[in-house]
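One protein chain omitted, others in place.
Should a chain be cited, it is by its letter among A and B, assigned in written order, with residues numbered from 1 in that chain.
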Amino acid sequence: MTEASAVNDPGIAFRTIPTAVSDYAGEVDKLYYALLGLSGLLIVILVALVVIFGWRYREDRSGERLPLLGKRTGHYVEIGFAVLLALLFLGIFAWGSQLYLALYGESRADMTINVVGKQWMWKIQHPDGTREINTLHVPAGETIRLRIISQDVIHSFSLPGLRLKRDAVPGQYTSAVFTPEKVGEYRLFCAEYCGTSHSRMRGKLVVLSSADYQAWLTRNGQGPGPVAAGRQLFESYGCSGCHQGKASVRAPGLDGVYGRTVPLADGRTVKADEAYLRDSIMLPQKHVVAGYAPIMPSFSGQIGEGEILQIVAYLKSLEPGEWQTDNSTGARP
Amino acid sequence: MSASAEPAHYLTGGWSLRGWLLTLDHKRIAWLYAISITGFFFLGGIAALLIRLELLTPAGDLLSSEAYNRLFSLHGIVMVWFFLIPSIPATLGNFLLPMMVGARDMAFPRLNLLSWYIYTLGGLFTMVAVIAGGVDTGWTFYTPYSTLFANSAVLAAATGVFVVGFSSILTGINFIVTTHTMRVPGQTWLRLPLFVWANYATALIMVLATPVLSITLLLIALERTLGIGIFDPALGGDPLLFQHLFWFYSHPAVYIMILPAMGVISEIIACFSRNPVFGYTGMVLSIMAIALFGFLVWGHHMFVSGQSLYAGILFSLFSFLVAVPSAIKTLNWTATMFRGRIVYTAPMIYALSFLGLFVIGGLTGVFLASLAVDVHLHDTYFVTAHFHYIMVGGAVTAYLGGLHFWWPKLTGRLYPALWSKVAALALFIGFNLTFYPQFLLGYGGMPRRYHEYPEAFELLHVMSTLGTGVLAIGYLMPLVYLAWSLRYGERAPANPWHAKGLEWLAPSPPPVDNFVTTPTVTEAPYAYR
Partner (left out) sequence: MPTDEPVPAEQFDDMAQQRRSIHLGMWAFLATELLLFGGLFAGFTVYRVQHGAVFAEAATHLDLTLGSINTALLLTSGLTLFAAEQAITDRHRGTGLLFLLATTLLGAVFLGIKGYEWYAEASHNLVPVLGWPFHYEGQSPAIAELFFNFYFIMTGLHAAHMLMGVIALGAMVFLVGRWRDAHKLDRQIRMVGLYWAFVDVVWIFVFTSLYLLRA
């Protein structure tokens, strides 16, 4: 069957342990080896016991049967084994949890790259607005946060070289943090079944040196950066009409809103992060600001996830008080 | 051989359609199930064969993407719900549970027959989905793909599985009540064979977990038919809620699949080591612990999904803990052989095969319980290999072992020893050839449910596919010689293996009421010494 788009795999060989692209990947491999070692040991012991017992106590062997282990001894063996194994397991559990928190936790990043999954491609947006499809270019040595979302069904952004995987879920952002170190090309897969061309939703991770990455951005950057793009969208979708205009409609001013603690109509307060800004566009009545009527229309189904990310970038760039203050809007803390 | 030479038993008299399709005899119902289950097994097996044939080459050249996606979905649905879940409980469990407690039949024979009808008709209805083009969501039906995007027979498939769920529930109720109320005098709880304990725990899970699947499937069906959905992000719904509800059932479901298998293994190893099972009390506690803890780990299917990190950590912790009782059981099975008198019959070979394969499957589960490692391995072939080691290497091996162990009791016939041992070995070898390479594919990054893949992964896929040839021999051989034995096999005595257990007191095959005189129990189980 011929399919429309050709798939762009990196030309690398199969490795049972893929090249570790980051130090984190190397740490995960260490845990994997520990698990292999522990499992191997347990399997060897089991097989040895079965073989030894199977041979020594086979039916046609002559002689009286020796008595069974006493009940007390038996209990000691069982409980001893269980406790020992449980302790080993707890050690592995702690190790794995600690690495997990490093990958998904709220750690500091040098830059954020946006990833939007849709049937059946990955759309990637760099901080300066450069876009690419099914390939992710990153600079070595810098800590990168991926902000991931889906436009339709659940996908999963998988980078085996980094031992990284994160589901792309419609309606909510997910994230993961990594620091690539080894320059080269590696695999990129969609790892959550998402329909007909799930297996074609794959491509490349390209790790470049910092300088090469900048050069690549310059060569490939098209159009305005996300902040400028976001400003254009803010106007073309009519947001500025209520939020920035001197209209009869009262809407909260948005200059400096990002990061602020916003008081809501129901008495709660919420921190204005990216998720809050996205919800305010898509489900505006979810967090109605105190002192304002719930009259903002929803833009769900009208604005794509990529555009939302650009508008959010624009809003993040605004300083408090940047807009003129004579429009009597703005909820200041 | 004329039938008049043998005394009347449950298979003589009544070969009419009515005698079978309206039977209330748990032994006949077990056979009805065995026939349906075998049919579905081979249907799921053919799907698997086609999948592995496609995966011989990196390009999607044998099947279209649509066809491939429907095939792996069919394979999962049929194997999980129409084969693995009912297999041991509905066949061996139905036949043996009443006998092992000394009863004449199950507590509710009519519910028993009803459960078979629901199962078979539900399964056949799901075939309507297949005929209507198939379903392509995977057996996991993740939203919003299944509710808002899939153009396949999701409704028919979900309805079919929903219907079959009631079969599980009825079987579960029957097992629970029979075990509680129908034990003969002397058959106290702690004298019950571990096969009974295992099926009892399984029944508890069936009764408590299956309804959650029912409501989840109902919600999908409602969203697809009436447009009335609760998983749609545009309405403020959460697609992850589906995953929580789905896995709340589907994780305990895998313990429904493995606990009866563990029960079978206990019976076989004790008999052919001529020893009581080592650590009977520990075994009972482990069985119940597995059933309980199995309800606390469902989020380990969702470590990369965006669920709360701290929930993830808790689920990981419980996943490690649930492995401990299984490890105790493995130790105890091995220790049962200590100072035994070991006989290498076909059932024993299946049991030893189970030990090796189950341990690999179980330990690779520990890999997946480790959060950071799971992130890398999630949705790769490592997971596929892990669960096939447990489900096929474990549950199917035990099912075949149990069939071979109790075949003389069920049919009154013996099967050819040499062929049966060859088949057991073929299964073990073929299975490893097929699935071991998949662990390597997985850590190497190969994702699941891929119709086509990068060329570099080809070699291991070829190895895996070639292994299925040997595996298929392991499945087909018993079909042939067991069927042969029904007519030409040597007649079996009541207790050809000299095993302990009430079922062996009855003639082979048993009379309709199971026992000539109602047994009483005066000794501990597995009184082999």
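Convention: a contact is a pair of C-beta atoms (placed from the backbone, for glycine too) under 8 Å apart; a residue touches a chain by one contact, two chains touch by 3 or more.
Predicted model, so just to flag it, every value in this text is computed and none were measured.
S.K.: Using the touch definition from the header, name the shown chains in contact with the chain that isn't displayed.
M.R.: Missing chain, whole complex, touching shown chains: A, B.
S.K.: So which of B:Ile46, B:Leu62 or B:Ile173 would be touching the chain we can't see?
M.R.: For the chain that is not drawn, the touching residue is B:Ile173.
S.K.: Looking at B:Met106, B:Ala201 or B:Val383, which makes contact with the chain not pictured?
M.R.: B:Met106
S.K.: Using the touch definition up top, pick the residue from A:Leu233, A:Val288 or A:Ile303 that touches the left-out chain.
M.R.: A:Val288
S.K.: For subunit B, which residues lie in contact with the unshown chain of the complex?
M.R.: 103-109, 169, 172-174, 176-178, 180-182, 207-212, 214-216, 218-219, 222, 226-230, 232, 234-238, 241, 245, 248
S.K.: For subunit A, which residues lie in contact with the unshown chain of the complex?
M.R.: Output for subunit A: 266, 283-286, 288, 294, 298, 300.
One rule holds in what follows: only the chains that are shown with their structure count from here on.
S.K.: Using mean CA coordinates as chain centres, what's the gap between subunit A and subunit B in Å?
M.R.: 35
S.K.: Residue numbers of subunit A touching subunit B in their complex, please.
M.R.: Residue positions touching the partner: 1, 3, 9, 12-18, 27-28, 31-32, 35, 38-39, 42-43, 46-47, 49-50, 53-54, 57-59, 61, 65-69, 74-75, 77-78, 81-82, 85-86, 89-90, 92-93, 95-97, 99-101, 103-105, 119, 152-154, 156, 158, 160-161, 163-167, 169-172, 174, 187, 189-200, 202, 283, 286, 300-301.
S.K.: Which residues of subunit B touch subunit A in their complex?
M.R.: Those residues of subunit B that touch subunit A are 60-61, 64-66, 69, 136-138, 142-145, 148-150, 233-234, 236-240, 273, 275-276, 278-279, 282, 303-306, 309, 312-313, 316-317, 320-321, 323-324, 327-328, 330-332, 334-335, 337-344, 352, 355-356, 359-360, 363-364, 366-367, 369-376, 378-380, 440, 443-445, 447-457, 459-460, 529.
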